[in-house]
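Before we start, here is the structure in question, set down as structure tokens.
Excluded from the complex is one protein chain; the other protein chains are retained at their positions.
Labels for the chains are A and B, by order of writing; each one numbers its residues from 1.
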Amino acid sequence: MISTPDETDESDGTVRQPTDDGGPTRRAYLGSLGAIATAGATAGCIELATGEGGGDTTEFTAGTFAHEGGHCMDCVSPSPGWAISEALEDRSDGDVQMSLLGENQVCDSSTCGGKAERGIVEAGYGSIGNGTNFWPENNVWLLPYTFPSRAALSYTLFDERIWEQYWVPFAQRYGIVPFYGWTPELRNLLLSPDATEIAGGRVRTPEDLEGIRIRRTASRPPKVALEEWGATAPELSWGDTVQGMDTGVVHGLETWSGVGLAGGMGEVMDQVTLVEFMCGQGVMWASTDWLQGLPADHRELIADVTRELTEEAIQQADEVIDDRVGHDDPPPEGTDYAEQGITVNVLEDDELEAWRERVDPMDNPELYETERERVADLDLDVPTEDFYEYIYEIARESDVPESAADVTVDAWWGEYLDRI
Amino acid sequence: MIELSPELALLLLTLLCAALFVLGVQIFLVFGLWAVGFHALSPGFPVSNVSVLAFSELESFTYVAIPLFVLVGDLINRARISEEIIEFSRACIGWLPGSTGNTSIGCSAVFSAITGSNAATTASVGKALHPVMDREGYDDSYAAATIASGGIVGTVLPPSVLLIVYGVMYGVSVPDMFIAGIVPGIAILIGLVVVNTALSQRHDYGMDSSEFEFQARRVLKTAWEAKVGLGTIVILLGGIYVGLFTPSEAAAVAVFYILLSAVALGKITRLEQVVSATFTSLLLIGVILPIVVVAVAIQQNLSYLGIQDAVSEAILSLGEPWLIILAMMVIMLATGSVLASVPNIALTVPLLTPAAMELGLDPVTWAIIFIISDAIGFITPPYGLNLYIISGITDIDYMEVTYEALPYLAMLIGVWSLFFIFPELNVLA
Partner (left out) sequence: MTESNAAVSAIDRFLTGARDGDLRTSLERYFEGYVALVLLAVVTVLVFVDVVNRTLRGTQFVWGLEVIEGLFIWITWLSAAFAVRHSSHLRFTLLREQWSARRNYVMYWVEWLLWFVVVGTIFWYSIPELERSVEAGRIVVGTSIPDTLFYLAVPVGTALILLRVLQEIVHVTRRYRSGESISPDASIELEERSFASDAGGADEDVVADDAPAADAADGDAATVDADSGGENR
């Protein structure tokens, strides 16, 4: 849908209906001729972008729901997309042109990934969660408490072993690769004033969720986790969620803070509970056919730029949370949570354990058999018993940096294209 | 052979589609050809996109409200509850000069608050009241113009199918838009009544209005008799405003309510009445939503080609707010006049929204301003749907009705400008 903004997120698939988050910048609003007269006047002076790498130039289109006002590199939910587009143009002297169409102009979170896979656009956004709509194997990344930190998430996702043993077979099956990544986060519970009322104050334990309805996306693991905790978990679009938190249709949602704030949830939130339970990772996916068909120098430049800026986005993860979002109790002055008067529940270790133990895949393997079986179909060649264990172990290696600021991206799609 | 540049091909395609529209080709096909042709001209953006949209654009819970609202309106018709609504409207404003004219305008407001559809309203009010106005000495073209103009109230006054389409396309809260439509909707209603009262007095149209003396008792009595219809409004709008229901849920509840009460009161006695009401509502869905799909495909192509950037930057480059407002108004009047409403919403809104945001409007207020312009397009030639409907019903020449509608048009443009220039007037937005 054309819609606007916010849809955001993650949501796997569900987010079909865009909605507004009210912010003015929300739509890039390209659009239409509208009147025939206008068409006549402008048709003569536009250049048709063909999206093909003809001759010396490479032009391509990437579609996303994101808007520059909430998702620039200095924003509350950083995406390197606009910076990549600029860097490509600068470093190629204008020979490589990435047209990043945001705000659902050509597709939204539930359709962009599919459109990239089908070659309708060269690249399309979908969080790991959204993408499960088309690529159900990716559910394996969404099992709760797989990643102990934001640093561990990025470290694992873009590790050399994972490229070889997961993204390459994945690309062979679907014809797409992760093209660049957003700043990583972990998912939390964003709750409305109604939730506060029902819980009689702060939500700090799973018991507090009784009688609370939390919007979930279409992917299965978050549904499992929410229900294990005792919440009701209806599926809703992002837009309906904003309205629904206002009217009491739902009392909250699970997502990552940055995307929630960029998507207008701040206005309908009262508190956030930092359960940090699942991967919150925005990804731009690109068609491998298209990448393989590019002139080598352009392809190398695109690989370099996307890698460098993804790394830059990852390295600011902790700063984003501390200085822009405000995950502290009370949230530091100047952060979004402070400005919007939102209560932040930072959990003590024993409190967090109460959330973790009910849904952790290592303690409750039976809950996630579907996801593990699904990924087993890819016949991945890994040294552990199953692929999930493999990523679980990598995420806990001693080499995982303390801080996301120290994560480096050492392996990238450019090196694997010839194996796909 | 001359080689066509893509730009020229695009221009020719656009002209071809305009010609096909004038030649009476179905609007879905006109815009469908434009969409398919656009894709063909941008090889990087393949036409398979349309087949994806044919699914993904329709995947919306909110759209479910459309057939259900229309079904409610149709059941009300078939149960002949609309006659009670006419009597109620007459009791309320029938005592003014131009009694039946005002009744038809008021009736449009009430009726459209039930069906959410202005064209349905125009047709039913026209069939019921045009002959009456004719008998009472109104100029018949003027009577037709009055009904056509009254029919646009429903687009702005909630619930409104076009507000739903706008909300789904641009992610604006439909309940918020419904609330924001109330004040401008009532302002439009009052404006139309003022015009009709003044003109009827001047031309001595209609029966002696003293026949319809205002009596509070009569208002109450007719309101009681129209309780099923009015009760539907309470459920539909009340449930949404209180935050109890989403629009789709309110519509489903209203369907059950109207069925139960109409059957209980003996107003619907045969299954066929329900079946044929549902068929009408299905036909409507089958007409509108495919147009949504192809209109969105065109919008995505325009985005893809970057055409809109040029246009929206040009508007913003005017700098002065009053110049921007003027340019926007000219564009809205022009596109509203030539385009059908759904394509107008899909194609024109993205063009103007950056400027609207620059002017400091919030998305909901802006949505209503745009929808008023879209509604005005129902009585502007060349493509004025309401004029066209009423001219079909009454057999009066299209241009004659258009001419008689000019005073109403002037009033509507006035009300619209007020809400655009002084957006704070819309206190509920």
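Just so we're on the same page, a contact is a pair of C-beta atoms (placed from the backbone, for glycine too) under 8 Å apart; a residue touches a chain by one contact, two chains touch by 3 or more.
In this text, all values refer to a predicted model and were calculated from it rather than measured experimentally.
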item: Partner chains on view for the chain not depicted; value: A, B
item: Listed residues B:V161, B:I298 or B:L409, member touching the removed chain; value: B:V161
item: Residue of B:E83, B:E225 or B:E400 in touch with the missing chain, whole complex considered; value: B:E83
item: Contacting the left-out chain in the complete assembly, out of B:L220, B:V287 or B:I421; value: B:V287
item: Of B:G44, B:G73, B:P158 or B:P184, the residue in touch with the unshown chain; value: B:G73
item: Residue numbers in chain A that touch the chain omitted from display; value: 16, 117-118, 133-136, 211, 213, 218, 220, 223, 232-236, 249
item: Interface with the undisplayed chain - residues on chain B; value: 20-29, 32-33, 35-36, 47-48, 50-52, 54-55, 58-61, 63-64, 66-70, 73-74, 77-78, 80, 82-83, 115-132, 155, 161-162, 244-245, 248-249, 251-253, 255-256, 272-273, 275-276, 278-291, 294, 340-342, 374, 378, 383, 385, 388-389, 392-395, 398
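The definition used in the following text is that only the chains that are shown with their structure count from here on.
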item: Chain A residues within the chain B interface of the complex; value: 1-7, 16-22, 24-40, 42-52, 59-61, 99, 101, 104-107, 110-111, 114-115, 118-122, 237, 239-240, 242-244, 246-249
item: Contacting residues of chain B [partner chain A, same complex]; value: 6-8, 10-11, 14-15, 18, 41-46, 48-49, 52, 56-57, 59-62, 168-176, 243-244, 246, 296, 298-300, 302-312, 331, 334-335, 338-339, 344, 346-354, 357, 362-363
